[in-house]
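Note that one protein chain is taken out, while the other chains of the complex remain in position.
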Amino acid sequence: MARLLINDLPFHATEGMSLLDAARAAGLDVPSLCHDRRLDAASACRLCEVEVKGQERPLCACATPATEGMEVRTHTPELEAYRRGVLEMLARNYPADAPAQIPEAPFHRLLARYGVEPTGHRDPAKADGTHPYMQVDLSQCIDCYRCVHICAEVQGQFVWKVLERGGRTRVEATGGSLLQSECVSCGACADTCPTGAIVDRSRLELGPAAAWTRTVCPYCGTGCEMQVGVAGDRIVAVKPALDSPVNHGHLCVKGRYGTGFVDAEDRVLHPMVRRDGEWVRVSWDEALDAAVDLLRRVKATHGPEAIGVLGSSRATNEEGFLAQKLARLALGTGNVDCCARVCHAPSAAGLGLALGTGAATNSFADIEKAGSLLVFGANPTENHPIVGTRIKQRALRGVPLVVVDPRRTELARMATVHLALKPGTNMPLLLALAHVIVHEGLEDKAFIEARTVDFEAFAQSLDAWPPERAAEVCGVTADDIRAAARIYATAKPSYMCHGLGVTEHIQGTETVTGLAHLAMLTGNLGVEGGGVNPLRGQNNVQGTAQMGCEPKRMTGYQPMDKALAAHEARWGAKLPGPGLDVLQMVDAARDGHFKALVAIGYDVFLSNPDAAASEAALGNLEGLVVVDLFMNETARAFGTVFLPACSSFEKEGTFMNGDRRVQRVRAAVKPRGEARSDQDILCALGARLGFAEAFTYAGPSEVWDEIRGLWSAVAGISYARLEEGGLQWPCPSEAHPGTAVLHTDAFPVGPRAAFRPQAWNPSSEFPDARWPLQLNTGRSLFHFNAATMTDRTDNALLQPTDRLDVHPDDALAHGLADGDPVKVESRHGTFTMKTHITDQVRPGDLWCTFHSKGIFVNRATGQGRDPVTHTPEYKVTAVTISKV
Amino acid sequence: MNHPQPPETSDKPLATGERLPKTELKDFGPEAVKEILAIAAKYPDKLAATLPALHIAQRDFGFVGLDAMKAVAKALSIPEGHVFGVASFYSMYQKHPVGRHHIQVCTNISCALRGAAKLLEKVSERTGVEPGAGPSADGEWSVEEVECLASCGSGPCLQVNHDIYDEDVDEAKLESILEGCKRGEYRAWAK
Partner (left out) sequence: MAIRTKPDHQRYTFEGFGSAKYPNLMLRGAGDLNNWPLAVYESKHEGYAGMRKALQMEPGAVIEDVKTSGIRGRGGAGFPAGLKWSFMPKDTAERKFTRYLVINADEGEPGTFKDRAILEYNPHQLIEGCIIAAYAMQANTCYVYIRGEFLWLIEKLEAAIEEAKAKGYLGKDILGSGFDLEILVHRGAGAYICGEETALLNSLEGRRGEPRVKPPFPAAKGVFGAPTTINNVETIAAVAPILRMGGAEYAKLGTPKNTGTRVFCLSGHIKRPGLYELPLGVPLDFILNDLAGGSSTGKKIKAVIPGGASAPVFSEKEFSTPMDFDAVRNAGSMAGSGGVIVLDEDTCMVQACLRLIRFYAHESCGQCTPCREGCNWMEMILHRIEHGQGRTEDLDLLASMTPNIAGKTLCALGDAACGPMDSILQKFRHEFVHHIEHKTCMVSGHRLLAHVGAH
């Protein structure tokens, strides 16, 4: 705390405040063009100079710490004349017509405020219109370098660079144009640019925002907070929330630019039912009646166990809760699930079994506190870009990074050790890492003694996996395994995160347990900068599973035996026991025992593996109610009732991100057409099914309050508190600040966590003579899962179609050239896509995204499942390829 | 930014979008990469080898064009944009081809007071190339106006390639320098 005088008025500056921060906090508009709170002080535009008593010359406020006793003057006539002089220097060659185009740009506002008229011209050669989201006109560049700094220091991409010096200094994109550069389209440069040099195209085409709404990104599980700018009920801009603890004022291409789906032409805007094979537009009453008729009929003839509900990982916590309430209370079925089944169910199960809480043990903020980083089976720079950039920034600053990934991903390229293992060999690798740690005496003996049991048996079981054996099985070197183990065990605290490369295997849950073992061995639990942290895939996949869209778990992911009675008491009805998960529902449909499905925001047909099997099974249904924004593949093929839903930009509620943070989702625009929120739809269905009272709420906050009553870990999180920002559960009381790090003293499973000997179970999809290659699938930066949303944005221009990554050796062996169409065939089916020759994949491995419905990659994936959670083995499929 | 180009500078800036000239050599040979990595190993951060690597690039490629900059980025595994920014900052890295004898004439104040302007004109006349205009048709000469070389007491002075300066250069001395160039007495510009 420092007391100073600013323009004769006392001001109390907090620790670390600069004079610029202080002056602005005191309400003084000290001008600056190079300052951005996300960046170090640049002290370059020199507009923020202020007079400080006792100093011979003015000081740059952005670079001067506010200290005790300073007497500062911010707007003396001399300073104001000087500022005008600097602006005149900049205006001399600045395009005269630019300010009128974007009057709110900071530089343009300053020119107006100081009455300085620019007198230059635009140079068409300096414009770059190649990028679908950003328009570049470097005639309007004032060399503040903010784009250069933010690209390097926040995104870590180094696209913008400064060339030359002196009067010739200029900023340019490496590669000439943005589209030709390494640009990842995060838009940070356009966000920070104080002029019209780099500007969102939407600003030029749709005009400025009239109002801003703070909400949470609808894409991945990072949970970035953003400000949505609206004009005329249309989203015209998205900016990151500068004070968000999750994204620190940064967004990725999907979050910042991927809103076009809201007003996509093919969005379904009215309810429909299928009559004689054709979709027919009907009223909401007719559609709801049709849905309820179907559900009642099936329940009456086949029993409630023939009905299932799939909650949406895209919807809010409140809606996830209502989905399971609809299933369990109104339909009397335990068959309720969500898409966590096909992604991180093993993380929840594995961590739940080992430690007691099926969620990330630590926070994203721990990335900056870690002494080393271990990224296991995840590609965060593409799939969780904000987490990815935070890891990247640490690696750029020299923090040791270990990446376990079959592919040479961006992080793998900058890793200290990259273990490019063969897909399907996670277990041997993990056991060998543990082997090295134990055999080299690097384990945390005090932690093991105090916080764990059964270490001895576990340690002995590791004898089976010396690094040399694992090296052979995994296709990596024993030295690299040792190096990785040493980094993880010694450069503590060690932050570990993992993705679907861990879970989407037949040993998914077992592997997550193995990760927990590694953290237990090294004492990386219950400490800042450590932990086991699943990177959750979808915006609210953590929340929807946590809300009880899980056939064996109730609200709060509580086991049935513990929570069923409380739910029955609260809802005043007998509830069913455990039900079927989504894969079992499809199996049961195949066998004729399952007849009706309510699929909320979940394209089960396109997403599930072995599409041929799904196709046969779903064809057996009597009816399928789809709640979605778009006519997805499930609806197109099998839907009988279509209920149009709102996007998250059109409703209120909460999301829960990958670090257990509950954050407010707010409506920025009105619902489109006749679309309704899932909450309205679910309540209407519940009421029509005879539970009007149980499905009547004044709004989402009342639903949330019911959740708080059923799950003590969020009892302290109220909507009122969420206005101040997100809260991480457990947060048992309103006075509780929330929990950033789990398991600091004990584990929910008990005071000590147990080690358990583990073994490897090889996949039946490993290559053989008939199926010599191994296919692996994943996501890319520009698209999201089934591309339901991103394919309806200009991201489709940045990455038009899926491509099959083939190693040059395999391309040569199969006579493939880059871009050649190639047929991929497995035991289960085939698909065709274009070849992309790259040495990012291992020889013998193939990799592709599964975004495009036209290609339908899941026709080829198999039936392998994790025995605990039934999560499919998307990551290993034996295939053969041939040139088309 | 639209800086009007200062009217009298001799080194040619690139217009936006203008491409640097191509070189025949596209990448460093293995020896040069080894040399660069050995230099990088001497510093706590390999980035520090950027300037030395660019000097090696100039030696091997003849000038620091786009390919040379990319080769430096690749050899050191650093972003290309960083190398472009650095290479364009320092005036000794030639972005365009130069002659086998690159004559750099100091025209700063002390040398100017002692006749640098006349010397520059004379050099230009005798070699047949304008300052900053690129090499002569036979590839033998190029001339550049440079800032102070720290030879102020004995100006006007010039530097041929990377060799020791020639000082108090009058017309007679210039003739002997040009003769010396033809006889191969000066350190070579590039490999």
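Order of writing sets the chain letters: A and B. Residues in each chain are counted from 1.
Throughout what follows, a residue touches a chain if its C-beta (ideal position, glycine included) is under 8 Å from a C-beta of that chain, and two chains touch if they have at least 3 such contacts.
Small disclaimer: the values here were computed from a predicted structure and weren't measured.
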- Item | Sole contact to the chain not displayed, among B:A48, B:L66, B:A133 or B:A190 | B:A48
- Item | Sole contact to the chain not displayed, among A:L5, A:A25 or A:A63 | A:A63
- Pick from A:L19, A:V52, A:A66 or A:L90: which residue touches the chain that isn't shown? A:L90
- Message: For the chain not shown, which residue from B:S110, B:T127 or B:S142 touches it across the whole complex?
- Response: B:S110
- Note that chain A touches the absent chain at residues 33, 40-47, 49, 56-58, 60, 63, 65, 82, 85-86, 89-90, 92, 142-143, 145, 162, 164-169
- Item | Residues of chain B (touch criterion as defined above) contacting the omitted chain | 3-4, 6-9, 42-45, 47-52, 54-55, 82, 85-86, 89-93, 104, 107-110, 112-118, 120-121, 131, 145-155, 159, 162-165, 167-168, 187
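Just so it is clear, only the chains that are shown with their structure count from here on.
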- chain A to chain B, mean C-alpha position gap in Å, rounds to 49
- Item | Contact footprint of chain B on chain A as seen in their complex | 93-95, 120-121, 123, 125-126, 138-139, 141-143, 158-165, 167-170, 172, 174, 176
- Contact residues on chain B for chain A in the complex? 1-6, 13-17, 79-82, 84-85, 88-89
